[in-house]
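Data block below; observations after.
A protein chain is absent from this complex, but the other protein chains hold their places.
Chain naming follows the written order as A and B, and within any one chain the residues start at number 1.
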């Protein structure tokens, strides 16, 4: 189906259903209830789920398949964002040219950086990409201010040319749209005490993510994808098999750069502004974390990782002392205070601490990420089942 | 001419910090084969040792001062540092004034301890894992360390001044026969430079002239052979990790008067120190030191007004630019050895 094997098609179908029904799935708790704080079904967060999903899917094509650890991927996200804002400023608030240009510019940018960085491998490659990204960040902040808006960032202004839309009228806000349909258009559906929000921007981004996911499956299953895995496995054999690994890795680098550009463009399409901090190297680290956490080299892993991190970032950073008191109110007083004291550093503003710990725990105990963890658990259950049915015929694992 | 000397001097203190951090990084690369992204955090923690010490020294208790009254006529309560009680007011004041140099005494054991704990508790388990895993786990550790510091000390920089005696500036110009005020250089930066030269010298002497250092150098060159000789190289490498941590920590302690410590200073310096290590040549200790000073000075030259007029923003990117050019033309760096981290 669609050129996919049965197993991949099933996975694809699951992703499609989950993303399309996300407004329902992510809002399981009725409005006003105590658990409503765990809902994630509002447009802003859902958009981030899918956009960072795209970013991680793209990064996975490079890191998951070839094993080249880029520590500067946020640069492409940033470049894509700037390109998109410029399209808004110069042409029109229609997101089509904005997103097209962000992908193209990020692609070109990654072609240049990739061409230079890929002359080295291993740790040198990581440091080179890191250096390039930090350089871009420093430039965006200082000299390139006319292009990037420097510290204040770049956003549509009244003085913009806007070739197709014409100048903004006084008091008019620039709202990104797709042929007249505004990204922020939202329809709310109330069922009993549940409120489900359907946001146009989310669905645009979701469709893009589904497309990005589909392309990534095709790449994984293609001869090209197999070559990339071969590069990760054994470069010596690769070259003695008559294959030139450089264009392969460069192609993977550019593809993943374009994915990052797309994500950058979509971020701007949802909220028309871009700043240099999007390129900072901690942002690059976060991309790596998403991919690793979900499971580098697996199809679904990066999407899971991105969702997981963005969800917990949102939920955990919202928890404050009052919330904790609510949680632990049933405990005896002394223990309640101790519990709050223990948990408090990790929530709210302490989200980054939790993130760092998570990072370490995943790398130490679960290098294969959530997907590997899931497989391990599944294997335990399967073993149990098969030991229950010992007398049954054994079928070879396929 | 005076401008050139001034820029060289300006570059030296930053270069010293780069050199010290890069030296520790290289020691860890060379001995343990581990890429330590948490090394900047060690530098940052050194700074916070100084912050803590100066805070502890001023730790006070309230005393009712009978001789003074507030505007309502009640006896005034004043804060009296504990060390006044212990050492008397004069000595106490000197100690508070000299908080940063005093911190060195505390920083050495603390940083060595942290280094040991890090190596035994975490890094040890990553020797056989891929470099990517090493980078990632130490990156995670760096985030954790900086967030812990942020939790206890807050997000704002904490000014920690140098001793009164060093707050002035030295007029180099006069000393070299230029006009007065042509080359003004703060004393503390000079102190920092000499301090780093001493530390670097000490590390090199330690490696050069002790049997311990000889074994470590042999281990850096060929770990397996040294292991075959029946020498327990692992224990020595742990100690080297502690020393590397202490060097980074000392660099941080002494840097506090130049840059008020904040929780993310480690990360800022780390990226640059990596670049320094790569430029110097992965695994080469003299290379790391040389490249550290070189890039520090280069950065300061790039900040000269007429240079910025010609190439705006060059001061922001010069180090990266140099690193990229070096990596592409001399892949092993200025003084790199063959076969280090090249798989």
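Brief remarks follow.
Criterion: a residue touches a chain if its C-beta (ideal position, glycine included) is under 8 Å from a C-beta of that chain, and two chains touch if they have at least 3 such contacts.
Going forward, contacts and distances are computed from a predicted model.
The subunit not displayed here is recorded in UniProt as "Amino acid/amide ABC transporter ATP-binding protein 1 (HAAT family)", chosen from "Heme exporter protein C", "Amino acid/amide ABC transporter ATP-binding protein 1 (HAAT family)", "Acyl-CoA dehydrogenase" or "Molybdenum transport system permease".
Here the chain not displayed is in touch, across the complete complex, with A.
Here the missing chain is touched by one residue of A:87, A:195, A:251 or A:292, and it is A:251. Contact with the omitted chain, checked across A:158, A:226 or A:361, is made by A:226.
Annotation: of A:33, A:175 or A:234, A:234 touches the absent chain (contact as defined above). As for the chain not pictured, it touches chain A at residues 3-5, 215, 218-219, 221-227, 229-230, 232-234, 236-244, 247-248, 251, 255, 398.
To be clear about the criterion, only the chains that are shown with their structure count from here on.
On the chain B side of its complex with chain A, the touching residues are 35, 122, 125, 129-133, 135-137, 139-144, 147-148, 151, 267, 271, 274-275, 278, 282, 312-313, 316-317, 320-321, 323-324, 327-328, 331, 341-343. Chain contact summary for the complex, chain A toward chain B: residues 63, 67, 69, 71, 116, 119-120, 122-124, 126-128, 130-132, 134-135, 138-139, 141-144, 281-282, 285, 288-289, 292, 345, 350, 352-353, 355-360, 363-364, 367.
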